[in-house]
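What you see is the complex with one protein chain gone and the rest in place.
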Amino acid sequence: MVDFIQNCIDGVMIGAAYGLLAIGFTIVFGVMRRLNLSFGPSIMLGAFFGTWAFLTLNAAPWMVVIITITGTVITGIYVERLCFWAIRRDATIASMVSSFAVWMQLEEVAILMLPGRTYPFPEMFVSGGLNFGPFFFRAEHLTTLLIAVLMVVGIRLLLYRTAFGLALRAVSESPDAAKYMGVNPSRIIFWAFILVSLIGGVAGYLLLATDQQVTPYFGLWVTFKGLIAMMLGGMGSISGAVIGGLVLGIIETQTQWYLGNAFKDMSAYFVMFLVLVLRPGGLLGQGIVERHDLAFRRV
Amino acid sequence: MLIVEDVFTSYGMIKALNGVNLSALEGEITCLLGPNGAGKTTLMFTIAGILRAQAGAIKFDGQSIERLSAAKVVEAGIALVPENRLVFPTMSVEENLVAGAFIRVAKDRAGVDDDIERMYTRFPVLKERSEQMAGTLSGGEQQMLALARALMSRPRILLMDEPSVGLAPLIVEEIFQIIRDVNADGMTIMLVEQNANMALSVADKFYLLEHGRVTFEGAPGELEQDDVIRRAYLGTE
Partner (left out) sequence: MSDYAVSIVSNMGMIAFIALSAYVLLVVGNISFGQQAYFGIGAYISGVVTAMWGWPLWLAIVLGCAVAGSAALVIGTLTLRLSGIYFAIATLSFAEMIRLGLLSVHVQVEIDGELVGPDGAEGFGDIRWIFENDVTPFEFMTIIYVLLIGVLMVLVWVERSRLGAVIRMVGGDPLLAQAQGIDVVFYRLLATVFAGIIAGLGGCLYAHFTTYIEPNVFNVMLGVHSLAYGLIGGLGTAFGPLIGVGLDIGFLEGIRVFQGYRMIVFGGLVAVLLIFMPRGILDEERVHRIKRWLERS
């Protein structure tokens, strides 16, 4: 029982970071209806910049944080301009494949920057842990959770209490209607990407600083986690993304503990598949993506 | 000919149709008016078998069709011209017409070809553009093509969802004249329209749909036109 709860605790902590990633995917998908396959790789590249600074310039942790986030944002802008802004709005698959092509580019840039498989990533500015009864809380985990909570609160405030947030929600709802309100969807999308890159950079930093190593495959890994978490919770809602992240985190830690590493990833995909088949709207969705959703959605 | 009894259709928690009762008589043009969100398109989709009603019955010439799939509904003789999605844009005009006769094309290719000729006679513009990609046609031409295509399945009733949407007033007049002509040839038509004026000018009977329920039915002269039009556009609170 203690193990189970400890796993839940660990799961929630990691899940918080997954939730942030899911929020990133959710916002971008919500506002553009297109999937950005380069989101993970952008974070990976930002992290590589951070690592490079750490290794060659001996940068301090806070410096690494800033470089990671900045790197992610710059890469995000590149992706947005090339793959999304430049392509017709209704060509969803083209944008996706374009972002995939850019993913390949980003991976190669990372490998050119730092050849080799794995690099150490600086640890977080805190370490150690807390004991609370029979349970152990890693300092990195607590920091992740704290920062994630702060960010989610911040994002909610941004979305619901600011003009920008209103415009973003309007564009997600209907870009045409938003135009009649005087909103420029392209500009909103651009800033949404910046926002999402910031979130991603932070989430990436938290995950890597906990793990203390980084590889070029981090991009792929992040993409999977973010997508699954987003889908689990139901697309189109911040709360859903967060819940999806937490659920994913818990599923992972529990299966890893009881069934071993081999089943950890598989169980995530299995749950994902089950959710999609049984409740495509996600756990928080309305279960209404029904047989005749043909009536309201075109590929 | 077509009777809709107490039909309820919802999307998850959104109840779009809350007990709709209406009927369309053979040979007549029946119009559905109502504000946005009243459920008009939902009703069309439900009759056409694209959406399934949670409760209620739909009878077509005595046959129950509420459980039929869309394909079977077309075979039963009901053709739908959906709103806004008029044509297959990357197919030619002629291919679109053949598509409309999909259910017959395997068995009766000659009949289909005859029908295409008939459509070309009735809609000469389509003949001019027969090889052109349908997506390049003007709005009015696409609406005409959509109508012709629906007729290709030799339906006994034609359902049209907002034929005037997005079209210039002169073109709308043309389209509605065609609707009158098609009806004069004996086709029963059920029409959903936002343009209450146009609709009432062709209707034999009309229904007002609000919040998923029929709130008024009658012939165009019956209720003072202005009140109906006001309610049709704005809805009551």
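By letter and in written order, the chains are A and B; residue numbering begins at 1 in each of them.
The rule is short, and it goes like this: a residue touches a chain if its C-beta (ideal position, glycine included) is under 8 Å from a C-beta of that chain, and two chains touch if they have at least 3 such contacts.
No experiment lies behind these values; they were computed from the predicted model shown.
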Of A:Leu55, A:Val109 or A:Leu142, the residue in touch with the unshown chain: A:Val109
Selected from B:Glu5, B:Glu95, B:Asp108 or B:Glu217 as touching the chain missing from the view: B:Glu95
Residues belonging to subunit A that touch the chain removed from view: 29, 35, 37, 82-83, 86-88, 91-98, 100-105, 107-109, 112, 220, 224, 227-228, 231, 235, 262, 265-266, 269-270, 272-273, 276-277, 280, 289-291, 293-295, 297-299
Residue ranges of subunit B at the interface with the undisplayed chain: 48-50, 69-71, 73-75, 79-82, 85, 87-92, 95, 98-100, 102-103, 105-106, 131, 133, 149-150, 153
